[in-house]
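All protein chains of the complex are present and in place, except for one that has been dropped.
Letters are used for the chains, namely A, B and C, taken in the order the chains are written, and counting of residues starts over at 1 for each.
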Amino acid sequence: MGQPEQRDEAGDGSPPLGVGMVGYAFMGAAHSQGWRTVGRVFDLPRRPVLAAVCGRDGAAVRAMADRHGWAAAETDWRALIERDDVDLVDICTPGDSHAEIALAALAAGKHVLCEKPLANTVEEAEAMAGAAEAARARGQVAMVGFNYRRVPAAALARSMVAEGRLGELRHVRVAYLQDWLTDPEFPLTWRLRKEAAGSGALGDLGAHIVDLAQYVAGERLAGVSALTETFVRERPLPEGASSGLSGAGGAGRGAVTVDDAALFTGRFTTGALASFEATRYATGRKNALRIELNGARGSLSFDLERLNELWYHDGTEPDTHAGFRRILVTEPDHPYLAAWWPPGHGLGYEHTFVHQARDLVHAVAEGTQPLPSFADGLQVQRVLAAVEESAAKNSVFTSVAV
Amino acid sequence: MGQPEQRDEAGDGSPPLGVGMVGYAFMGAAHSQGWRTVGRVFDLPRRPVLAAVCGRDGAAVRAMADRHGWAAAETDWRALIERDDVDLVDICTPGDSHAEIALAALAAGKHVLCEKPLANTVEEAEAMAGAAEAARARGQVAMVGFNYRRVPAAALARSMVAEGRLGELRHVRVAYLQDWLTDPEFPLTWRLRKEAAGSGALGDLGAHIVDLAQYVAGERLAGVSALTETFVRERPLPEGASSGLSGAGGAGRGAVTVDDAALFTGRFTTGALASFEATRYATGRKNALRIELNGARGSLSFDLERLNELWYHDGTEPDTHAGFRRILVTEPDHPYLAAWWPPGHGLGYEHTFVHQARDLVHAVAEGTQPLPSFADGLQVQRVLAAVEESAAKNSVFTSVAV
Amino acid sequence: MGQPEQRDEAGDGSPPLGVGMVGYAFMGAAHSQGWRTVGRVFDLPRRPVLAAVCGRDGAAVRAMADRHGWAAAETDWRALIERDDVDLVDICTPGDSHAEIALAALAAGKHVLCEKPLANTVEEAEAMAGAAEAARARGQVAMVGFNYRRVPAAALARSMVAEGRLGELRHVRVAYLQDWLTDPEFPLTWRLRKEAAGSGALGDLGAHIVDLAQYVAGERLAGVSALTETFVRERPLPEGASSGLSGAGGAGRGAVTVDDAALFTGRFTTGALASFEATRYATGRKNALRIELNGARGSLSFDLERLNELWYHDGTEPDTHAGFRRILVTEPDHPYLAAWWPPGHGLGYEHTFVHQARDLVHAVAEGTQPLPSFADGLQVQRVLAAVEESAAKNSVFTSVAV
Partner (left out) sequence: MGQPEQRDEAGDGSPPLGVGMVGYAFMGAAHSQGWRTVGRVFDLPRRPVLAAVCGRDGAAVRAMADRHGWAAAETDWRALIERDDVDLVDICTPGDSHAEIALAALAAGKHVLCEKPLANTVEEAEAMAGAAEAARARGQVAMVGFNYRRVPAAALARSMVAEGRLGELRHVRVAYLQDWLTDPEFPLTWRLRKEAAGSGALGDLGAHIVDLAQYVAGERLAGVSALTETFVRERPLPEGASSGLSGAGGAGRGAVTVDDAALFTGRFTTGALASFEATRYATGRKNALRIELNGARGSLSFDLERLNELWYHDGTEPDTHAGFRRILVTEPDHPYLAAWWPPGHGLGYEHTFVHQARDLVHAVAEGTQPLPSFADGLQVQRVLAAVEESAAKNSVFTSVAV
């Protein structure tokens, strides 16, 4: 047997916070790292305990629990929700099960952290946002896992925009470029099937950049005009794939039923223009989430491939000495950084999950609304729906539902 | 009196090529530098001679001629066209006079170089392309001044795409970002008035990136979906501005009648997706013409602010050692470079005009069609028209006329 | 009480590896993160257990143990060494106590990990290397904590050099630039006093770059020529500082007795030239450990401020397409990366300690010599001694003792 985290009282008598996680793949590992580390680094009002993890394959979930330090393993998410030692349900499954699990967890009185995108449809997201609002009245909190808000550079960007350093916003350009589908023989995993993933690059990458752009800008999109494309329409079935995917392609191939790439332009409610691109075909770009904002007084630029850096142009300086400066976001007065290492000692991808856990624990303990809320997640979903509607209607400008 | 260039025979008996230039502001200075330098650096079949320059203000054009080494100065472009010592007419005026001058020059049997955009309307551009085609049969050549094709890195990019190094093209993303209109008190110059400039960022910057994207990709746009915006709708009249601009704004202010920014997405005829952004409001970006192409086998990336560099990712290499590489485009086997300095000794903006002159002189001497042709310029104009039409129709996807 | 790690058997019956750590400041926190995380991420032959941590201040070390998950806290390092549940002693104290603790731990039959620099003098380092060699015969292992060898990009660089990708080495240039002493009012901490730290930038930063340069190059320095300097010779005493530092400067100031910066050039035994710079006065450089190697066939370049990137120039490619490429060192086949996140999801500073723990656990379990050994640490110490000797003798070229 492995090394479970103990359920102990914190020194100050505040109760621990039992976490139950559903799903245990990539996101599960990242969330585990976050929950396991957060109390070692930050001062927390309640100490999270890795109470139980849930997956369908009993042996696999048991091994995962041992590896990552979860005290118990479950194979039925309903059982996990019922556990007394679970105060918060962390949903790391594909999008098609988010709504059902989240609604049940909220109904059972649990706090909820739900991976993005909030749901595969606006309808599901509406139900979830409604349930979260109702639960809020009962003291429960719910949050969507747009973890990139917790990159220190992104949080710093948000605070600089909020301080007015950019002035009136003119342009927001955002792209999320990956390249793992460049190879046409990459198999048809669940992320390429609409029934599981809802959409392709749009929901996976596009959801991130819609949320991040609106978060940093502090403004919402009024409408969008969109193109989507599926470059490779048929791919080999993955080994051990369930039957019945389709008869298409003869033996061993199936249809890709989601978008490979989504491009859209938009207008913020304040009049700023935005451009978005989400793709899995940008050869050589591995995880290039890039955002640039141009305002009347300044600009900011960020690239997730260099996540410890924020580039800032102060447009109020004399031209002679002005220029985009590289802020190394590792100073003690940068968001989250006081708890970490000395200046210049950078953080990595997984730290976003530590920070997410930190903020969520505070919200639970203090009874505040953690952000992004399910309502925020619903709004992102409405943007994605407007993108899909526009793409289906010859790119005509389509308002985002309010 | 200044130092005019002599009209002499080249050593091999080939006649010189008399150049007459209309317009003498920013573009006039840049073209002068090109014509004056090209024969000093490149081996040419005919040596260009700076025969005459034309502008409306006699004293100013005379001073400009002295400064830049033009043998004669004219104040009437029709007189310039009639000169026997002018073999080629170089049109550097605002877009509203391109058609009239070019048509007259072609009719007078002259070769023509016309600054971009080719014209302010598709109709004018059609007339010009038709006239150029007719003149071609008489041995005359005509070319549009999309000078960025002559940045060595851009020419290298084109050749690498043509060699198949990128494979099937998936994405082309292009932006031309400047910031000189960020200040709302910047005056209402001719570039901000539709009757002179035709359009704003679209025709000025957008024309460049449409041409460059299609040139490097070696493909044409099938259609576009567009947004345009004018952020600052009224500006102070420039000192000494002509009357009649508008009564708007009372004393000293007038309406901006062109776009400040244009965003559009598009599809190439081969199915690749494209995104474009042209703006004069990207605070801190001075001349950031950026293009990135992603293909199934590789990617290329370029930024005019670092014009001696081309970034290349070879997607066929093993992941272990693959990455975007910075090609310093200063090697003798790079386009145009054998005539210049040793490796690492970079070129600048104005060299594009030297290279443009070189290629045009060769075309004249050898009787070949210089590129981009007026037909190419017309096609760019049709793309811009589709952009404007889409923007006027709620961004609906609009085919480019063929 | 906090949440100690359990001392459990691994599933395969192999015994856990009890770690006892001495020192609990910056390095203690980083090592804790490493020990706590390594078994969650990597498959290990033995699972490390955070058995006990030691520090002089009982309350502080107890709090640190609770925070970081150490099962027990000690205030006497001799007691820690004696504990049965401690198999490996991890020394994170200042350099003046390394020798005494390491010698005692080795004598007590424990494995040892010792922070760099190995010691404050060559004599101490010789004793430690001798003791480690003797202990090796008894099945114990000892390793020096030059953690930057465990940056994946550095490990990749080493393997590329070993594969011959650089050919005969010509140049190695290394710098470690920080700026935390730029402010003359920064207090006189132990790192600025020779009796505690041994030397200043030289031992702190210079030791890292000497080790890294020799590791990546796969060659050793034959001799050096050096300059050192102390720019600010007197600083305020830190609050609560021990008395008797010096009477200099009247109340509250004391003499800086170490170097602020060290510059040295050198020759590798193979004839390659090297340049080194270590400073705490490079305003704006926070943690810029930079290394570049130039060989007859290629070059490599790295900067710790962008630790997920390795730049590689393949000199055997045709000039037309050659250039320094940015390898994003996040691919599954890069060192240590298979255990982490998908491509493009970068790691941070602390991961070096996870990797160090991984390699050390393997060495312990498999009975192999972990690198860098104490003998390697001694050799670095000899280089530093040659630097100091050269600096004291007018920079005369000084051979490194063998």
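Just so it is clear, a residue touches a chain if its C-beta (ideal position, glycine included) is under 8 Å from a C-beta of that chain, and two chains touch if they have at least 3 such contacts.
Because the structure is predicted, anything quoted here is derived from the model rather than measured.
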{"item": "Absent-chain contact - pick from C:79, C:255, C:273 or C:401", "value": "C:273"}
{"item": "Sole contact to the chain not displayed, among B:17, B:30, B:118 or B:291", "value": "B:30"}
{"item": "Absent-chain contact - pick from A:328, A:363 or A:385", "value": "A:328"}
{"item": "Touching residues (missing chain, whole complex) on chain A", "value": "156, 160, 311-314, 318-328, 331, 333-334, 343"}
{"item": "Residue numbers in chain C that touch the chain omitted from display", "value": "166, 170-171, 173, 175, 177, 179, 182, 184, 225-227, 229, 231, 261, 263-265, 267, 271, 273, 275, 277, 279, 281-285, 292, 294-299, 313, 315, 322-324, 390, 394-397"}
{"item": "In chain B, positions touching the absent partner", "value": "1-6, 8, 11, 26, 30, 32-33, 36-37, 39-40, 47, 66-69, 178, 180, 285-288, 304-308, 328, 330, 341-351"}
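Following the convention adopted for this analysis, only the chains that are shown with their structure count from here on.
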{"item": "Rounded Å distance between chain A and chain C, as computed from the means of their C-alpha atoms", "value": "35"}
{"item": "Separation of mean Cα positions, chain B and chain A [Å, integer]", "value": "43"}
{"item": "Multi-chain contact residues (two or more partners), chain C", "value": "328, 343"}
